[in-house]
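What you see is the complex with one protein chain gone and the rest in place.
Take a look at subunit A:
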Amino acid sequence: MNTTNIKDFTTPEFIDAFTKIQKMFKEYTTTDAVGGKYENGANNFLSEKTAMIANGPWMISDFQDPTKAPAGFIDKVGAAIFPGQGVFDAPMLGFFIASKDKEHADATVTLLKYLTSKEVQLRGLEMVGTMPASTNIEIPQEVANKHPLITELIKLANGAKYKYNNYQGLWYPNTLDTLSTNYPALALNKMTPQEFAKKLTEAANKNK
């Protein structure tokens, strides 16, 4: 399963996943979820029409933003990882060094080491609630008190059994497009999980 550019979506794991997605669309979400964009999901959650949203720590600041959520909303929210002890791994930043001489390259590496140091990661968490990239960072109590939700999430994520890689970076782009345009068919029961898997496989196999 841990592979890039998947060409076969008809395996039992995928069929099982698509069956679960279909069930969630049919029974556990709002009508605008089909074809809906992020703002539909976010608005429904922030206006308390839905009890759960699958999202990351970047959304936490919205919980205390009075222009987006009602007062005290953040106190009602708790964090959890996915059933089966899994967590979605969404890398945020990456760096490339394009310096042509060693002196500049070394200086850039020094800067990157500073930007990714424990101190800066902790400062990012303290100041703007950014999730530290490293799993080895001990969070001081005063920072934990300031950001209880993200601290809770960090603890849960560090104890996760599985890390799901970002499929947007692992699948062929046309497979992702096929996924989004065919979701309504799956959600509205116009397509079985098997047919959905076949569609994705056909799209993936257009790539050489």
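Here is the rule we go by: a contact is a pair of C-beta atoms (placed from the backbone, for glycine too) under 8 Å apart; a residue touches a chain by one contact, two chains touch by 3 or more; residues count from 1.
The rule we apply is simple: contacts and distances are computed from a predicted model.
Missing chain, UniProt name from the options "Carbohydrate ABC transporter membrane protein 1, CUT1 family", "Na+/H+ antiporter subunit B", "Metallo-oxidoreductase" or "Ferredoxin, 2Fe-2S": "Carbohydrate ABC transporter membrane protein 1, CUT1 family".
Within the full complex, the residue among A:53, A:111 or A:188 touching the omitted chain is A:188. Interface note: of A:8, A:32, A:48 or A:89, the residue touching the hidden chain in the full complex is A:32. Contact between subunit A and the absent chain runs through residues 30-32, 34-35, 40, 44, 173-174, 177, 180-185, 188, 190-191, 199, 206-208.
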